[in-house]
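Left out: one protein chain. Kept in place: all the others.
Our next item is subunit A:
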Amino acid sequence: MSAPNPKFDFDFDIAVVGSGPAGLAAAALAASKGASVVLLDEQAEPGGQIYRAVTETPVRDRKVLGPDYWHGAELLGPLRDSGAVHWPGTIVWSVARPREDAADGQRPIQIGLSRNGSAAMLTVRHVILATGALERPFPIPGWTLPGVLGAGAAQVLLKTSGLVPSGATVMAGSGPLLWLLAWQYLQAGARIDAILDTTPKENWRAALPLLPGFLRSPYLGKGMKLMLDVRRKLTVIGNVTALRAEGAIGDEGALKSVVYTRNGTEHRLPADTLLLHHGVVPNLNLANATGCAQRWDEQQRCWRPTTDEWGATSVEGVSLAGDGAGIGGARAAEEAGRLAALDALHRLGRIGREQRDQSAAPVRAALDRALTGRAFLDTLYTPAEAFRAPADDTIVCRCEEITAGAVREAVRLGCSGPNQAKSFLRCGMGPCQGRLCGPTVTEVIAAERGVSPAEVGYYRLRPPVKPITLAELAALPKTDADIDAVFKH
């Protein structure tokens, strides 16, 4: 614990939430400059989703997951050497900056967390949220059937356990991750019956003017090779405009087949596993619940917290780094983590403005390189409206089983945004707090009202951002000794 402050005992100067590329780089840099840093992460091992299980994956053949994955291991040495404290297995369920000013003007940030089955409040001066991305919800009829899962979730199983699907496997959707996973499965010798590409034809026209930027992208060569590999070896069916998953007994039972529409004609493929993916969106739940302002990003078709060029949010002392602030990919996240760390060090008085700006120059250049061509990918892979705002009978909120039709009906009754729909229908009120329905509900309401999602807004989320047990909450330690017992356990 750091030196006591006249008013508060700050446990750490800086807390970093999430140990993906942004969090790893931020924590390592901040701690290496002498700040006391704690890295809080849910997983048992560092790496986030992109480098999930990089220290312990059973997939030892390095060509299966590819060199981009193994780059994650290079971030671990600097973290170890930096002196940052790493608390794996820690769930952060609240970040708040109480408004009331302390007598000495210090306003600590309080972090509610759960660790080893106990909850506690941690007090820090600055927090960097590196909460990464989530798969964009892909609501199609039957997406709740056993056997249908997100490509990202499937990739986690591959990284952590070396698991690949068995039986007939269909992948559907669009975007780089879909192609990457297909390629990784190919390297691992897994069976893939078909890839149903839902990239809308018309997106090419919009994306083409952005192609020159993409031609300079570091992803271009790798991406093209990977896609060509996959196209050579697998059946890829393009221009898919509708999808539905069918169970063994109609809309129940395990997945039995995938029905897709191409050029106006329906086709049916037998399938035991359907992997869906159409891009990722910022995981903004913690930032949103902290009160950080956010804005609608038309190009990425998602809400993203508003940040300055250092990742600072509208809430003083709270910054964001990586995909949680807008999708840029792993390399961009890493650089953004470093920028957020430099700015935090400056705000805490550990480095001067000049030193911050000097150190940031090469980082910013690397960030710009990593983001080159992003606009092209965003535009090309914008999902079709039919998949963003599905037909009436499709479930959008899985927790409360609310259909798109129910949301549209609520709009007709006078609900003008996701928060009214939530209060009216309870959509987004379940354990996932809108992670699986928020983007869809926004799109459905906006389309029904004929306005931009920017106008309809997004859920106001509330802590606990991750579920905690009543027992943990009831036993929330009140005294310093109680708190030490949780942290030192």
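We adopt the following convention: a contact is a pair of C-beta atoms (placed from the backbone, for glycine too) under 8 Å apart; a residue touches a chain by one contact, two chains touch by 3 or more; residues count from 1.
As a convention for this text, contacts and distances are computed from a predicted model.
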Consult the UniProt record of the chain that does not appear here and report its protein name from "Sarcosine oxidase, gamma subunit family", "FAD-dependent oxidoreductase", "Hydrogenase-4 component E" or "Dihydroorotate dehydrogenase". "FAD-dependent oxidoreductase"
Of the candidates A:17, A:79, A:429 or A:444, the residue in contact with the absent chain is A:429
Which candidate, A:44, A:153, A:365 or A:413, sits in contact with the chain we can't see? A:413
Answer key for A:18, A:46, A:72 or A:112 versus the chain not shown reads A:112
Residues from subunit A at the interface with the omitted partner, ascending: 94, 96, 98-100, 110, 112, 121, 291, 400, 413-414, 416-417, 420, 423-424, 426, 429-431, 433, 462-464, 467-471, 473-476, 478
